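Quick one: the structure is below, and I'll ask about it shortly.
Only a single protein chain was left out; the remaining protein chains are all shown in position.
Every chain is named by a letter (A and B) in the order it is written, and numbering of its residues begins at 1.
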Amino acid sequence: MSQVALDRSFEERASGALKDLPLRQALGIATERFMAQRMNAFHNLPGAEELRQRARAIKEDVLTHLDDYLGQLADSVRKRGGVVHWAKDGAEAKEIVLALAKERGVKHVVKSKSMVTEEIELNEALEGAGIRPVETDLGEWIIQLAHEKPSHIIAPAIHKTRHQVAELFSERLNKPLPADIEVLTATAREQLRQEFLQADMGISGVNFAIAETGTLALVTNEGNGRMVTSLPPLHLAIMGLEKVIPTLDDLMVFLKILARSATGQKASTYVSLITGVRREGELDGPKELHLLILDNGRSRFLSGPYREALYCIRCGACLNVCPVYRQVGGHAYGSTYPGPIGIVLTAMLQGPGGSKELAAASSLCGACEEACPLEINIPHMLLELRREAVGERKVSAGERAAFGVMAAILSRPRLYRLAGLVGRLFQWPFVTSGRIGRLPFPLSRWTLNRDFPPLSPKPFSARWQGLNRNGA
Amino acid sequence: MLGTDEVEFLRRVRAAIGPGTATRAGQKVHGQEKSPSRVAASPSRSQLLDKFLIELSLVGGKGYRASGPRQGVERFCAVMQASGMKRAVIWQHPLLAELGLYSALTGIGLECWEVSEEIPEEDRMARISAADVGITAVDYAVAETGSLVLCSRPGRARMVSLLPPVHVAFLAPHSLVSSLETLSPLLGKELDGPCGASNVVLITGPSRTADIELSLTQGVHGPKEVHVFAWEEEMPLL
Partner (left out) sequence: MSLTASLFVTCLVDLFYPEVGEAIVKVLRAQGVKVGCPDGQTCCGLPLLNNGYHSQAAWVARRMIPRFEHAERIVVPSGSCAWMLRNEFPRLFPHDAATRVKAETMSRKVFEFSEFLVQVVGPDAVNASLPGTTITYHDSCHLLRGLGVSEPPRRLIRRIEGARFVEMVGSDRCCGFGGSFSVKLPEISGAILREKMQNIEATRADIVVADDCGCIMQMKGGLARTPNGPRVLHLAQVLAGEGIR
């Protein structure tokens, strides 16, 4: 979904997630492993820091000259027989896709994993038009069958145990299947093989689009990406406008860091470089190639504090290290993109009127920036979102009042000392044997699961005079 | 026309970027500097092959190092016979022709189809899918990652290396390069011009997923096994 689910707050969804023990277990295992694998991969990569800086420099160049590079990309794609479409938002994108599908009499679509198609809710639109979209990435197929949204940027069904998957497959495919991962995978292979061979259209995302050659690069592991972009007679690739990069050389820089950051692999199993349609005499490949370039809020970030969010290569490294994501998983965020970068991308999709509620879903620990292969300064952006939320009066009146009082007290030393005095005076009913186990709202939220320290009867400022006299 | 007009779209992007910038697009302020360590002595063919085979095995592929092309074919036939496979599909490719693979395979009793346009389009993919093994050459191989690079051309169907459960590739010594950086300009040439390859794939090991419980499984949609037969000395020109 491109909008934050409005029926419940992040806190409510998170609360539900925290009680979901199988989810917590799956999350724990998965994030630990991804983290360890990524760290191992980068530890063994000579010149890793230099690569990160080069990647940043490439992105910076691209964003600064984005219109030039997009124009070059479009020309290159067209030179190779492709058609280029431009959509300013999800609605326009869906219009284009449906019109194309209708024109070609498309009834059956196979899709490889594409976050941008989740973002615009393309599957729902296709289904609404009587077209059957089939997700072919194993994780995406699982959640499609389960009618759920992805819970992680690169491992969408990470929240499901093998037992849950077996149950799901058994139910949807009408045959009993054991909770054996090999068997379940073989089942997916068999079922989806027929879909690939019969589909009218393949829809994919784009990891990187090379302006110089008009090449669309697709980075996958399962092989479905290759099938989706080779078997059906029509291939539609959809990309966010920030995915363009200048040259093949630049691609190599990103290839070196994407798989390592995402899964710890030196290289993903398949990197497909798609340049135009099937040439004469070739035995397979699509006869038609369409590239849809989507804005959907991205251009708004091109200047301003959120520009670096467009550096994101969707590796998911920040999710795996985020203390919040690791506890609650992706669905709690209620948005297409979860985790630290997801908070910023969600704000991008929501636009200036958005709630920015998710900006509070962070302890600002900075692990995301540290893990990000492009060193995107996510914590800084979260602070900016919070500042905007305050400026736009999106925070509750109670919170504004509380922080107003805090600001007044902290900027007036006399008031600060008075506040300390008052606090010490009024805390005594809550203090038992030097401990505070329960406090009134809002600090009751603290004492839910922790003790709160009592204010010291003699603050440091009162002790200093004595210390100064005795020790100087 | 649906969607936004290209000129309008790009104008909006330019407006969003803001006031003009010093450098022009394409001015390489980055990208082409090679780090000093790359000026080291280039590895020998033998070392490259060693590295390639190690990396290949690390990603779950199987490598066979033969003393020469003939021995490579012999090893291959032995492996095929032991496997019990019945049906093969094979690229039309000069290297594979020179190696005499088609006759070698039929000689050991395998049904072999050299992919071509002789079969109507609708049936081609089904036939490839029904094969037990798909056999190709490679355009390049990258030692750094254990990757095979295959370019689509007439007679070289993409699906031969993808649909059957086993993929066998023959790697001639001149195809081996050391790294992605050295590969890049070579790929540039492959993509250039109106006859440039419509599809280039870098294959690194068998198809895999860890989507269920992060447990690694091989052979999801693509091949479960990848076998590479390689040798060091070039074939003598005939």
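Everything that follows uses one rule, which is that a contact is a pair of C-beta atoms (placed from the backbone, for glycine too) under 8 Å apart; a residue touches a chain by one contact, two chains touch by 3 or more.
These numbers were taken from a predicted model, which means no experiment stands behind them.
**Student:** Relative to the complete complex, which of the depicted chains are touched by the chain excluded from display?
**Tutor:** The chain that is not shown touches these displayed chains: A.
**Student:** Which one touches the absent chain: A:His163, A:Lys287, A:Arg387 or A:Arg438?
**Tutor:** A:Arg387
**Student:** Looking beyond the chains shown, say which of A:Arg104, A:His163 or A:Arg450 touches the absent one.
**Tutor:** The one listed residue touching the chain not shown is A:Arg450.
**Student:** Could you please point out the chain A residues that touch the chain left off the display?
**Tutor:** 11, 14-15, 18, 323-324, 327-328, 360-367, 369-370, 383, 385-391, 395, 399, 403-404, 406-407, 409-413, 416, 420, 423, 435, 442-443, 445-446, 448-456, 458-464, 467-468, 471-472
Criterion: only the chains that are shown with their structure count from here on.
**Student:** Using mean C-alpha positions as chain centres, tell me how far chain A is from chain B in Å, no decimals.
**Tutor:** Taking the mean C-alpha position of each chain, the two centres sit 31 Å apart.
**Student:** Any idea which chain B residues touch chain A in the complex?
**Tutor:** 2-6, 9-14, 16-18, 21, 23-26, 29-32, 35, 37, 55, 59, 115-117, 124-126, 129, 144-145, 147, 152-159, 162-163, 180-181, 183-185, 187-188, 191-192, 195-215, 217, 219-223
**Student:** Please output the residues of chain A touching chain B within their complex, sorted ascending.
**Tutor:** Interface residues on chain A, with respect to chain B: 26, 29-30, 33-34, 46-47, 50, 54, 57-58, 61, 63-72, 74, 80, 84-88, 92-93, 95-96, 99, 136-139, 142, 155-158, 160-162, 165, 181-182, 184-186, 188-189, 192-193, 196-197, 213, 215, 221-224, 226-227, 229-231, 241, 246-253, 255-256, 263, 265-285, 292-293, 295, 299-300, 302-303.
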